[in-house]
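Reading through the structure tokens given below for one structure.
Excluded from the complex is one protein chain; the other protein chains are retained at their positions.
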Amino acid sequence: MSRQDHIREFAANALTEKRVDYFIGWKQGYNSSEMIPAFVTDPAEADQLVWNPLCHHNLVTFIKRNMPEPADAKVGLCVKGCDSRTLVALLQEGLVDKDRLYVVGVPCDGIVDRRKLEKMFSSEITEIEFPERGKVKVTTRAGETKELDQKDVELIGCAHCRYPNPLYSDNTAGPLEKEPDREETKPDWSALEQYESLSDDVKQALLEKIYATCIRCFACIHVCPVCVCWDKCVNRSRQPELVSQKVGPKENLLFQMVHMFHVAGRCPSCGACDRACPVEIPLGLLHAKMNKEIYDMFGFEPGVKLDEKPVFQVFDLKDQFGD
Amino acid sequence: MASKYLKSEQLPAFLESLAKNARVVAPFKRDGVTQYEPWQSGKDVELDVLLAKQSPKEYVFLQTETYLKFGYEMAPVPEGAEGEDAVPYETVKVDPQNEAPKQVIFGLRPCDVRGFVQMDQVFGGYGGFYFDPLYNARREATTLLAVTCREPRSTCFCTSVGGCPSSREGADVLFTQIEGGFFVEPITDKGEAIAEAAGAALTDPTDTQATEANEAKLASATKVDPAFDLEGVRDALHDNIADKRWADLAMRCVSCGTCTYVCPSCYCFSINDSIVETKGDRYRCWDNCFNPVYTEETSGHNPRAKKMNRFRNRFSHKFWYYPDKYDSLLCSGCGRCIANCPTRIDIREVIRVMGAPKEAPAASGAVAASAAAAAAVAAAADTTTEGKEA
Partner (left out) sequence: MAEATNNQASGAATTGAAPGGAGAPDRPVKVVGIVCNWCSYAGADTAGVGRFKQPANLRLIRVPCTGRIDPLFALKAFEKGADGVLISGCHPGDCHYSEGNYYARRKFELAERMIHHLGIPPERFKWTWVSASEGQRWQKVVTEFVAGVQKLGPREGKAL
């Protein structure tokens, strides 16, 4: 039985037995190159659910505060390894109610970065297939077809994923994926090195260029599963105007820094914000650095242990910061 | 005015000549993302990637526009004043801003142009409503050089909303890519002035080139997939306002606002003051109906408190309230909102479902829509069409 079959079966059962009001998984969007979140209420419709390396959406977004409709709905959802860490982060702080959730864990061996693919073709991608495990076949509107290795076109986070298997779930869709040796290997932040080696002035100029293109659409914070006050955001406050509503590189960067600080200790670098940004701002540059420093300061990885408290919610008398 | 021909190699020289009198804006690819940006000598215009990520509306309807600077200062005490008159008091000095430099936007698509045409209604004083001097000054100073789409995307549906990939509506000049260059059709006085100024860069086209351009236009129109039948959509939206399916469709929306900011015709904004010490700016900046606090009132009451209410508003506004008030749709079928939405909410699907009369099966729209597409093609071929709303 494939993982997809497991997901469909779990969803259908949960719906039939009325354990959930609706089940959130992934389904095909307007063509086979786009997967989108699926909300299933009828057990007979569970067979529209799919699982493949295009299922990038972190569905935990849809259970954060003020997202579920109705607010007290009992919700079933699928989580990948990285998604589960955002769920654990919410549970650690009691920001979601465990009793209203039914979680299907989906062990994951990597998600395709559709944007990497887009940049390889001048015509629009209209079809993506997976002829065998590890292979991606892309077809464009102009009729061009190319077969690629999945590893070459995965999201940056996937290459060094430490938690491919969900850390919290009620059921698991199929066998677990092979885990890296977490005792032996430290988290990998080599993607940051190039930026970190730049001089201060070059960093500022680069950030200015990057953040000048932000359009303040707020997709990044709205999709962020651990950004729980998304709909009452300080970044939107006009009176007092804590963060300017003007759109410019400084204001935009300030707004991103606010988001970053507000999810510090909760954000596991799931990458949902990165993928949602319509103008492709590399938001991970801030979040990865934040997680690197948090790991360096506390040896802490967000959203890993259910009974742990996020580092900024507690303190230790023995902390060695400051002079 | 007679049509012209522009060789591909002459394009940089042509843009260079425009840049002498105006700022030139065109689509460029930077780090793999195509966007409208000010043109600089040596940059290659990107015409192969269809549709820049964002519409060019930000060049006319600025995302942040400071329209007033103000400052507090002490009023001078008149000489010889006594008693109360001699008490110094503070006044506010107001300095309105309204800059509208000349600009030419090259390489925008007919749906981008139509975005301006539709937005003109709301800012242009249509029906005795407010005439916005800022917008109109910029609009007046802007010349639109549209390019026929060669390879419409799978998300394009201009033909279903009365447009077409070679529509002349609202454009000052229409360029159509043919063998070795462009077939150039000046449409308005502004367009003719541009063509005249270009001088020798533009040559007279041969008959073959004219035929080729016409064929290219017909070919591209047939590549746009019909999405829905516009007939009856307005009434159906009205009838379906309380329909439960709105909530179902809105489920995967995250209420972000990407769709509105990439859209060529969404025009909502808010107004803010920003003050440092005694000096401040009053500016307007884009806002959108998906912003959870967009309709929040001072009392704390929010008439569109739920995601579903906001979701319903966007589509109903485009296909029902706006047409009612301004006699124009508020969607040009560019498909940007579909391709850029983080969860790919599909406006075509929304209209197919919610814009279908209650009793009729939702799918019937597509059939009639092909008839609409055929009509659009015919309209495109007829180069004299003034481009009136279907």
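For reference, chains read A and B in written order, and residue numbers begin at 1 within each chain.
Here, contacts are C-beta pairs under 8 Å (C-beta built on N, C-alpha and C of every residue); 3 or more make two chains touch, one makes a residue touch a chain.
Predicted model, so just to flag it, every value in this text is computed and none were measured.
Checked against the full complex, the one of B:101, B:125 or B:180 touching the unshown chain is B:101.
Among the residues A:30, A:121 or A:312, only A:312 touches the chain that is left out of the figure.
Note that of B:62, B:117, B:230 or B:356, the residue touching the chain absent from this view is B:62. Subunit A residues in contact with the hidden partner, per the touch definition given at the top, are 196, 198-209, 211-215, 234, 242-244, 246-254, 257-258, 260-261, 264, 286, 289-290, 293-294, 297, 311-312, 315-317, 319, 321-323.
One rule holds in what follows: only the chains that are shown with their structure count from here on.
Looking at the complex, you find that subunit A touches subunit B at residues 22, 29-31, 34, 36-39, 57, 61-62, 67, 69, 115, 118-119, 122-124, 126, 141-142, 213, 215-219, 222-223, 230-232, 236, 238, 241, 244-248, 275-276, 278-280.
Of all the residues in subunit B, the ones that touch subunit A in their complex are 31-33, 35, 48-50, 53-54, 63-64, 151, 153-155, 247-248, 250-252, 254-258, 260-262, 270, 272-274, 283, 285-286, 291-293, 306-308, 338, 340, 342-344, 346, 349.
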